[in-house]
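Questions regarding the structure given below will be posed in turn.
Just one protein chain is left out here, and the rest sit where they should.
What follows is subunit A.
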Amino acid sequence: MIARDVAMAEPEHSPAHAEPAAAAVSIAGPEIVTGAAAGPSIRMAIDDRWRQAAERVAVPLIALAASSVVFGVFLALVAQVDPLEVYGLMYQGAFGSWFSLQNTLVRAAPLILTALCTALPARLGLVVIGNEGALVAGGVAAASAGLLMHGAAPIAVQLVMAVAGMAVGGLWILAAGWLRHSRGVNETIASLLLTYIAIALMNHLVEGPLRDPQSLNKPSTAPIGEANMIGNLPGTDVHWGLALGVIFCIGTYVLMRHTTFGFAADMAGGNVRAARGMGLNVGRLVAVTCLLGGAAAGLAGMIEVAAVHGRANASLVAGYGYAGILVAFLARHHPLAIVPVAVLMGGISASNGLLQRRLDLPDATVLVLQGVIFVMILAGESLYGRIRLFQPRGA
């Protein structure tokens, strides 16, 4: 029992717990200094805040650089292609032209939302990886709702679809969080099992009760109708899903960083016992963060249906959920950092087609690169606190 307590207190076992603690320090830091009312030390404290912020940007960048070296060696030795040519094509395919940039942003939209599904519960120390399942469940629910609302005004149809997708996606992740809280079931395994169950349910529905007899090669639901599709942002080919994703991120940021709820969540993530001792309702915190995270992924599913496919079918299982896990970890579960990271990952996946056409690389190339980046990012966790340049110099 004592040994277990020691292990819990040891920060090296849980980086997810360590980060909220660091955030708490950076919030508390300046206040202590103003209390002391000393001129030079204020500057020093601000300086230290910048150093910590710089560390949080620099360490992932170092990990990304290391990943590109490892992946480059892999490309040269295993795939026998010139890594520089690959990286050149990747840039071209991701950001090189207005067309490719739009393609990148279209792919970034679901990634932003699925990343929140991992990032939000992570504030409480939960590792949720059921993003793909919440996306699929949300997509099927949204398509069914859209079909039920057939004939109503498009805006009403879209609204009901969004609510249905978010509700079902939210319930999907809430189930994992609730099982963790009330039964002690490991949420990582449970959420992934729920993903497989969601995909099986979707296959059952689109091949059986919801099947459109017109869809022969790829069993699908009936189309929701051209009029009900979500349009594009003015002047672009990028659909409104991107804007919804960014708005969801900003909302999450405000909730988690500037409200009592977010502060309570950080506390519970840092130390559950202390939070309970303070009288915080940890179950409610778990429920709300999981519900919101799942709702984000469910909204991604609704957007894929209402802006891209027009119907629910197996195309929903496109790996956005798994890539979203990587985006969340790369962004260190920070809601605002998720947006640029999702654009980067969307770019990598957008360049895949170009790599397949020009260099005849398999479509799994992107999966390998994502895997390398993920491993490097986690190994990079050990760099925090190691690089002297970024360490606080304050008194």
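Just so we're on the same page, contacts are C-beta pairs under 8 Å (C-beta built on N, C-alpha and C of every residue); 3 or more make two chains touch, one makes a residue touch a chain; residues count from 1.
We take it that contacts and distances are computed from a predicted model.
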Protein name, per the UniProt record, of whichever chain is missing from view ("ABC transporter permease", "Circularly permuted ATP-grasp type 2 domain-containing protein", "Putative ABC transport system ATP-binding protein" or "Planctomycete cytochrome C"): "ABC transporter permease"
Candidate in contact with the missing chain, chosen from A:150, A:204, A:258 or A:284: A:204
Residue, one of A:44, A:66 or A:127, that touches the chain absent here: A:127
Hidden-chain contact residue, picked from the options A:149, A:291, A:325 or A:354: A:325
Touch with the omitted chain, as defined above, among A:62, A:152 or A:185: A:185
Touch residues of subunit A, complete complex, unshown partner: 3-4, 6-8, 11-16, 18, 78-79, 127, 129, 179, 181-186, 188-190, 192-194, 196-197, 200-201, 203-204, 207-208, 322, 325-326, 329, 362, 364-372, 374-375, 377-379, 381-382, 384-385
